[in-house]
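A single protein chain has been omitted from the complex, and every remaining protein chain is retained in its original position.
Showing chain A:
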Amino acid sequence: MFHYLRGFVYISHNQKESHTLSKIDDDAWLYTISSKRKLIDFNFKEIWRYRDLLMLFVKRDVVTVYKQTILGPLWYLIQPLFTALTFTLIFNKVANIETGTVPPFLFNLAGVSVWNYFNTCLTTTSDTFKTNAAIFGKVYFPRIIVPLSIIISNLMKFGIQLLIFIAFYIYYYINGAAIHVDGSMVFFPVLVLLMGLIGLGFGMIISSMVTKYRDLKFLVGFGVQLLMYVSAVMYPLALMREKLPKIAWLVEYNPLAYMIETARFMLLGTGTFSWFGILYTLGVTMLVLLLGIIIFNRTEKTFIDTV
């Protein structure tokens, strides 16, 4: 209703009906925001509804990382190349680690690339709550979208790194290095997926704990680095068993060591392949992932109060 009065418009409101408590059957509710929590609250339907957001997050991460840099996506390549080169110089040339018939540089590049995928998945997802606090504090969407998008965008990064690996592979192959692709190579994507999932699982656990206990943040940094040394990245698994049998169990119980060893087996045809290792790795990955989802779910509902 508008009354024109002295050039101003006065807006009055219709009195709404009184707000009496009405009885509605509870089935009609779309959802409930409640203090009660379920152990596993994994709403796949909702995540699917937000799939566009997932892809947009992936796009954002890929596009924006190297904006306003001169070398741009080349940075994706520089880092593994230099790491592999350093490893080759230190571990193979100075420390004389034997890599069998495989050229040491290629051996290291394979290990570093695969390890890097796990590493970035873990370290970036473990920061989920902290880096997204501002947006998580304002809007609701399934929080798991963020770590999932990290896994996927890192996969693209890993893809680019794999291309450079292939280039070196061809170069060494032409130059007569004794390398061959194993038939099990077709399962390589599965292995990468497992690598990503275990990174996701650990990342979600850490990201949840870190919202309350910041101490963990400091642990992750050097923890991951220490983990690399027991993950058979720059040495073959067999070498550990042979030279340091007393602490070889550290590597043998590490599912990541199996992943890297298996990756090298698939890509370069070197090292060992064990079904036990594969099943063990699969089991641990699933366990970590499940635990990650449970803890993440519990945290996502209230983390904003403690962050």
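By our rule, a contact is a pair of C-beta atoms (placed from the backbone, for glycine too) under 8 Å apart; a residue touches a chain by one contact, two chains touch by 3 or more; residues count from 1.
Throughout what follows, contacts and distances are computed from a predicted model.
For the chain that does not appear here, its UniProt entry gives the protein name "Polysaccharide ABC transporter, ATP-binding protein", which is one of "Fumarylacetoacetate hydrolase family protein", "Spore germination protein", "GMC family oxidoreductase" or "Polysaccharide ABC transporter, ATP-binding protein".
The residue from A:K130, A:R241 or A:K301 that touches the chain not shown here is A:K301.
For the chain left out of this panel, the touching residue among A:W75, A:Y213 or A:Y229 is A:Y213.
By the touch definition given at the top, chain A reaches the unshown chain through residues 6-17, 19, 21-22, 24, 26, 28-37, 49-50, 52-53, 55-57, 60, 63-64, 67-68, 134-141, 212-213, 301-302, 304-306.
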